[in-house]
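Have a look at this one.
Yeah, one chain of the complex is gone here, protein chain that is, but the others are all in their spots.
By letter and in written order, the chains are A, B and C; residue numbering begins at 1 in each of them.
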Amino acid sequence: MIDVINDLEFDGGEDLLVHALPMARQLAALKRRAEAAGIPVIYANDNFGRWRSDFPVLVDNCLTSDVRGRPIVELLVPDENDYFILKPKHSAFFQTNLELLLKNLGATRVILTGLAGDICVLFTANDAYIRDFRVIVPSDCIASESAENNRQVLILMARVLKAEVCLSTEIDFEM
Amino acid sequence: MIDVINDLEFDGGEDLLVHALPMARQLAALKRRAEAAGIPVIYANDNFGRWRSDFPVLVDNCLTSDVRGRPIVELLVPDENDYFILKPKHSAFFQTNLELLLKNLGATRVILTGLAGDICVLFTANDAYIRDFRVIVPSDCIASESAENNRQVLILMARVLKAEVCLSTEIDFEM
Amino acid sequence: MIDVINDLEFDGGEDLLVHALPMARQLAALKRRAEAAGIPVIYANDNFGRWRSDFPVLVDNCLTSDVRGRPIVELLVPDENDYFILKPKHSAFFQTNLELLLKNLGATRVILTGLAGDICVLFTANDAYIRDFRVIVPSDCIASESAENNRQVLILMARVLKAEVCLSTEIDFEM
Partner (left out) sequence: MIDVINDLEFDGGEDLLVHALPMARQLAALKRRAEAAGIPVIYANDNFGRWRSDFPVLVDNCLTSDVRGRPIVELLVPDENDYFILKPKHSAFFQTNLELLLKNLGATRVILTGLAGDICVLFTANDAYIRDFRVIVPSDCIASESAENNRQVLILMARVLKAEVCLSTEIDFEM
């Protein structure tokens, strides 16, 4: 779950919100199903240049102030069992311990979701693929500023990264 | 110059050749101008899974056998002063010394060219951008299997990576 | 400041405590002087395999329970302005954002302190040196399980990493 803890207080944030809010509802449902199936949930979130912050503080900031991203964060509040990674740049793998965490969890596949589909999700998908993870992207669980850009990046990931693009409801955690 | 030493002997290689050959002519001219201006030229080339090979051998293989990529390699034969990097995966930064080489050269900008525009060039552009390099992509010096995919990846790099997309003739090495 | 937030509840922790407590007093004084001079202070701390924890929780755990490392943590409680990094392995550079943080801070030199001198400090010193940072190690601000091992690792770092080994009181932040 990439950059979902996000105040969206930046240029284009309003456009992103339009697509991100319905996405967050789908993602909340997917997350509940993953947890029920015992699949680890990882928040990989930008530190937004606040190097001294920690993740719970980021969550609190979005929940207690009147920021644009608040309704999304309310839908996706982390649980005690969730993992989190503060990423300093676009890719969740760059200068973070995500690779090691996935190795420790024994993961060979990653389901990538969140914001923005054509930026941080794409960067992270590239880095997952290059590290030999199988990439799955539920098309209704990523959002970009424009629906057209979102559509194109899904096609790109399917073609170049051999990503499995599907609806979140089609993901079967039991298999 | 990404993956230009390439036999193109793979599925889709024929489609790629159609676009890669005119690209190689532009690139050869750009390379001559870069060398004249004292700008270092780096070949970042796939090792194609041949871990024991070295770069001169790859070049020779493409020049002495009747492979699809031969006319391209003939246009772009490396000079003694060129640098080369054998990359094991799509991005020229992944598990190579490119970052260190660029640091040693004092580079802050990289001009990315080569094949395939929507795969290895895109991966490398992402990794350059995340490492704070300014990315320049001459649109006539990258090629993809389809012209439409090439066009879209240029738009994506301009938008997401703030890449400067231009014609190779517009690049002014004297500035 | 490496692994100073540490319960020391492991084999050899008792031996380490003997050397770590006087070290912590010196380090607390050095930290105060660094802060007064505006030098950023970074805690690079093991996550001790608790991937879901954050740093403030680690600090609290050490302060509120009767663990071996508590007197050290009490001397070295982080301030609001300090940076922290949770490292998953020995080196503070491995799968963390330390390199990027130091780049953002404009650092070219690092003063390495903490525990254990011959393990995590050594690993981190290696990785700092290989990344072209100048390494400074105040001999009274690192501690190992045995004084002899600590002495030898200081000699090794001076010889191999060209580390500047000195007393903490000799470090002049004003220069």
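For the reader, a short list of remarks on this structure follows.
Keep this in mind: a residue touches a chain if its C-beta (ideal position, glycine included) is under 8 Å from a C-beta of that chain, and two chains touch if they have at least 3 such contacts.
Only a predicted model underlies this, so the values are computations on that prediction, with no experimental measurement involved.
Contacts of the undisplayed chain with visible chains (whole complex): B, C.
Only one of B:Ser65, B:Gln95, B:Thr108 or B:Thr169 touches the absent chain when the whole complex is considered: B:Gln95. Although one chain is hidden here, its contacts on chain C can still be listed: residues 89-91, 94, 118-119, 122-123, 126, 130, 149, 152-153, 156, 159-160.
Think of the hidden chain as still there; on chain B it touches residues 51-52, 54-56, 80-84, 86-89, 95-97, 99-101, 104.
Throughout what follows, only the chains that are shown with their structure count from here on.
Copies chain A and chain B of the same sequence differ in orientation by 180 degrees, per CA superposition (steps of 5).
Centrality by C-alpha centroid: the chain sitting nearest the overall protein C-alpha mean is A. Comparing the residue numbers each copy contributes, chain A and chain C share more than half of them at their mutual interface.
We define each chain's centre as the mean of its Cα atoms; on that basis chain B and chain C are separated by 43 Å.
Shown for chain B are the residues in touch with two or more other chains, of which there are none.
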